[in-house]
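As you look at this complex, bear in mind that one protein chain is not there, while each of the others sits in place.
Order as written gives the chain letters A, B and C; numbering starts at 1 within each chain.
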Amino acid sequence: MANSINDSYQDFPILDQKVNGERLAYLDNAATAQKPQQVIDSLVHFYEHDNANVHRGVHTLAERATEQYEAARTKVQHFINAKNHNEIIFTKGCTDGLNLVAATYGEQNIHEGDEIVITIMEHHSNLIPWQQLAIKKHATLKYIELTPEGTLDMEDAKRKITDRTKIVSVAHASNVLGTVNPLKELAKIAHEHGAVIVGDGAQSVPHMPVDVQDLDVDFYAFSGHKMMSPTGIGVLYGKADLLRAMPPYQYGGEMINTVHRDETTFADIPFKFEAGTQNIAGAIALGTAVDYLEEIGMENVEKKEQEIVDYVLPKLEALPYITVYGPQDPAQHTGVIAFNMDNLHPHDVATALDAEGVAVRAGHHCAQPLMEALGVSATTRASFYFYNSKKDADQLINAIKATKEFFNGGTI
Amino acid sequence: MANSINDSYQDFPILDQKVNGERLAYLDNAATAQKPQQVIDSLVHFYEHDNANVHRGVHTLAERATEQYEAARTKVQHFINAKNHNEIIFTKGCTDGLNLVAATYGEQNIHEGDEIVITIMEHHSNLIPWQQLAIKKHATLKYIELTPEGTLDMEDAKRKITDRTKIVSVAHASNVLGTVNPLKELAKIAHEHGAVIVGDGAQSVPHMPVDVQDLDVDFYAFSGHKMMSPTGIGVLYGKADLLRAMPPYQYGGEMINTVHRDETTFADIPFKFEAGTQNIAGAIALGTAVDYLEEIGMENVEKKEQEIVDYVLPKLEALPYITVYGPQDPAQHTGVIAFNMDNLHPHDVATALDAEGVAVRAGHHCAQPLMEALGVSATTRASFYFYNSKKDADQLINAIKATKEFFNGGTI
Amino acid sequence: MGLSKLNGLYLDVILDHANNPRNKHDIPNATSKMTIHNPTCGDTINVAVEVEGDRIKNIGYTGSGCTISQASASMMTEAVKGKTTEEALDMAKTFSDMAIGKKHSEDDLEKLGDAQILTSIMEFPARIKCATISWWALQRALLKKDDEEEE
Partner (left out) sequence: MGLSKLNGLYLDVILDHANNPRNKHDIPNATSKMTIHNPTCGDTINVAVEVEGDRIKNIGYTGSGCTISQASASMMTEAVKGKTTEEALDMAKTFSDMAIGKKHSEDDLEKLGDAQILTSIMEFPARIKCATISWWALQRALLKKDDEEEE
């Protein structure tokens, strides 16, 4: 492992390459994070020494695999401070976890006339499941709106969450605006009205200390791949009593107690929600990523990202042709920065930045209702992780200036 | 790659180890297969050079990742001879794919009084989804029974599949009995009655040539991890017109066309069924496993496994204290062999074999109704793959003999 | 390399079409319309054609999008106006074939007029969709059955 957080980029082999002849500045971390050597090695080690299916096996490899898989569960438990390891369900990713809650808890508890409250800044993965559930159940879907500063309007939250509200589901951190939502406060409001609260941790768990007991969320979902783990693994946290009362989501191997021709009894949590062969190696490698993050310390990850934002955001805002969305104050801004350049289309901006080695994303970022609310059809988004440096920030700023110059001939 | 199928074990680093001081004979391939160096390298290469999220990205890494991900889809398409690449949906595994069909096509098309027909040899993953659907919809679940020889009773199939039948779902190959079911014939019968047929390919796709158009199945699901790919990736094949008519399974990023506050339109297939970030590296590595299998040739895989069965099954059947389940004729038997040893419990057998370096599985193999039909509570199962050899077979036979001797003191 | 790589993409003629789009307006007497979304970026293109006999008498497009999609739409409308629907469909096929890397004869390419210049898009795989979306909308508009829903 690197000596300090400032040379942590050395742990990431992919960062040491040129694209289009230029040094790679990977600033698409909100889409997916890169993987340190340790995580890659963890996968390789598993497949070269211990690969077997878990739980069902008596033989040595099966036992090793089972032990490592369950150890990963315990690591995740401690990482987000869940009360019990059986509250940690391995999923395919954040989307899978949110759909699980909507299709089980939601299906069971939402009835005609009930309300589901989300925010206008939700990612489609935390929006469409609730929207479709509301349509199906003749329930009402309500959106908490933004303040003019681009943060969540908590006054509006208090108006929207009522005694008819059964579920509140909110992104802990926005994947566009760079805001962190007051999830603990929202949980309190939701609970006062007898609703449960679901946290979408996709953009928070990788970037800041998260304590699900302190937040007092009922469910909390996130993805491994955004926190340096392999693709295809994620986590759903749920309070044990809620999980126990829910029907299973998928049916298959491992999640049963007994199966007869016409009836099945289901296993206890977490297994009830882990039907079929899981992403075993992915879960184990997620455990390795958790080890890596804990070694650095989540406070340090957060601090390092804040330093970069403090450095780059004012530079960006100083460019007269740049509009930054979300809070303008660096202290209120995570490493996710969405912006537009005059009337140049974000796709053209991203192609130009890529030519300069800078990887950013352009589009609606799976948040079309938010785009509508912001009055744009798309934005360019640069998103930083702790292994990025001021050098990456400088490269972004310089590439933006060069892009401006390149397109100056056209007035697009 | 190894020179011939007979030294293919050299491609599998995990096989070169001792457990409990003995050479490892890995005979738990029906649970999960081992991974060749090529597949492991494919994962490492992706994470060290090309890792990015797919589709949404304009930058170079995103483009590379997208291209490789879609190339993997095309490889799978050709591997099972689907008509179009958009009929290949990446899933988490076979269980995920079967649940998808039950929760979308099943949910939409099964009504009170309808019949769903499965077989008594189904894995829980192809049993409980249909059982629970039938319970929910007040439909009838019917089981096709076995012949005394341990094969599917086709006369019974013709009786059970009627004009009320809407869905027939059948394992292409059994994970316990080692039988291959006449899926093409069953598809014909199902279609004559206006039903769709779902094939569970978990134990067939890794082991024999499969042509979904020739079989004329409507849906077909299988897992990557049983065919040497990483855990957490699988495939659902579906005929395009059926897939198009089905509602989505999960909601989230990537599977949409437009999203508004109160309404969403969905993308075309296959994306409609791939919500959220998929197991990108897993899919790409599955493509590599397909390359590997095609290089060997599926006919050769099948032939090699048949050779091992021809060799080991008679030896096993010759032991007076061994009962083999399923067909006794090697020609009718895949590389999956379930057996019991007198009144020694399978768990004790598996522990003893493990002490001799032989990895087998003991239990109900996620097929409790089949166990009930066979009149046992559990069996021991040895399952071979093409990289196994007669040496592994000999080690199994010798370990069984030693186990018999070891427990001879007890009369258990 | 850097931005110089882009010189082959953002050619003067492309920038000209993007800045001064041709036929960017609705068609009052349209016989067929098609709206297509590019879900990658949220962009939308609406193509409206007025077919008389077997000939495209008038064509226009509206919508928003990047330089490439706007320029491509503009070039497309110029290229097919006055052509028979069959000719237009051939051109659309040539264009989308090129976009997936299939080769076509010089003759076929010539027929595309200005639009052939967008074959430079092949170097930028992530942007191919931007260039093809308007041709795709044209194709769908011309092939649309009367009872088909607009997307």
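Here are a few things to note about the model shown:
To be clear about the criterion, a contact is a pair of C-beta atoms (placed from the backbone, for glycine too) under 8 Å apart; a residue touches a chain by one contact, two chains touch by 3 or more.
In this text, all values refer to a predicted model and were calculated from it rather than measured experimentally.
By the touch rule given at the top, the unshown chain touches A, B in the complete complex. The chain omitted from view is touched by exactly one of A:Val44, A:Met228 or A:Ile256, namely A:Ile256. Screening A:Pro36, A:Gly57 or A:Pro230 against the full complex identifies A:Gly57 as the residue touching the chain left out.
Touching the omitted chain from subunit B are residues 20-22, 344-348, 351-352, 355-357, 362-364, 368, 371, 377-378, 402-403, 406-407, 409-412.
Mapped onto subunit A, the interface with the missing chain covers residues 55-59, 62-63, 66-67, 254, 256-258, 265, 267.
The working rule: only the chains that are shown with their structure count from here on.
Distances between chain centres, each the mean of the C-alpha atoms, put C farthest from subunit B. Taking the mean of the C-alpha atoms as each chain's centre, subunit A and subunit B sit 31 Å apart.
A straight line joining the Cα centres of subunit B and subunit C is 45 Å long. If each chain is reduced to the centroid of its CA atoms, subunit A and subunit C end up 37 Å from each other. Annotation for subunit B: residues 56-59, 62, 254, 256, 258 touch two or more other chains.
Multi-chain contact residues of subunit C (touching two or more other chains) are listed as 40, 42, 126-127.
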